[in-house]
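Each chain you see keeps its place in the complex, though not every chain is here.
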Amino acid sequence: MQAVVQAVNPIIADAFALYLKTKNFHWHLSGPHFRDYHLLFDEQAEAILDSIDPLAERIRRIGGTTLRSISHVHQLQTITDNNEAFVKPLDMVKELLSGNRHIARQMREAMELCDAKRDHPTSNLLQEVLDATERRIWFLFEITQQTQ
Amino acid sequence: MQAVVQAVNPIIADAFALYLKTKNFHWHLSGPHFRDYHLLFDEQAEAILDSIDPLAERIRRIGGTTLRSISHVHQLQTITDNNEAFVKPLDMVKELLSGNRHIARQMREAMELCDAKRDHPTSNLLQEVLDATERRIWFLFEITQQTQ
């Protein structure tokens, strides 16, 4: 059980970090695509937040403990913060794409571990969260493509 | 304007810190009142989160910038984290009471400032957020009273 807990808690921490980064870009965006990306980032931030409570409660159900504070998040997160005063819209999209890809890789590894440990409900939950993450990756990737 | 921004951003940071602390206790609670306090902490965490986006977008409307990352929250927060492995239920209630009182004090000071700067919509928003905070304080305070 402890192995699953140690694999999932950093994912929750990164979800918090990515949530805040996505809100950061939602708040500080500029340019002609403002409304479109402002809505996109809000939907994606909402989707990330929706994954946190189920994952944390799942960890509690298998007897582990989970996140406790901002400093705890900071200590476990593996996604780098971006405190720049100005980020270009396309760079925002690219940075979120990179963050979501990073977290997706961690989920795939945690699923392998859960399956090895025969903790199927956790694995099942991670599959759903991964599917939602891959949806965000798809959207962000296509936006970065130069098409004309 | 800059003075208002500098007064409100730490409140948003503390709201994040208090949100995570309230979720922490929501997740790690024990004892005969489990369901009752588990629900209470979830309602209070939800109410705290609901105040963050309006405050952050308000800061943007008056031309300021707002929070960007977990490390930015960590740098601005004035509420102390609690990473203890076990906290007694009554101590959880007392610590949240103290945290909400702390953030209420900051809101009162920020409202004074807004009124002085004639930024009435921000003041109005803070009044609503303060009213919700004082509601949480009332609930948490009454729970700590020894009555029998």
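Points to keep in mind about this one:
Order of writing sets the labels: A and B. Residues in every chain begin at 1.
Keep this in mind: contacts are C-beta pairs under 8 Å (C-beta built on N, C-alpha and C of every residue); 3 or more make two chains touch, one makes a residue touch a chain.
This structure is a prediction, so every number in the text was calculated from the model and none was measured.
This homomeric assembly is drawn with 2 chains in place; in total, the structure file defines 12 copies of the chain.
The definition used in the following text is that only the chains that are shown with their structure count from here on.
Chain centres here are Cα means. That of chain A falls 24 Å from that of chain B. Chain contact summary for the complex, chain B toward chain A: residues 16-17, 20-21, 23-24, 27-28, 53, 56-57, 60, 65-74, 77, 81-85.
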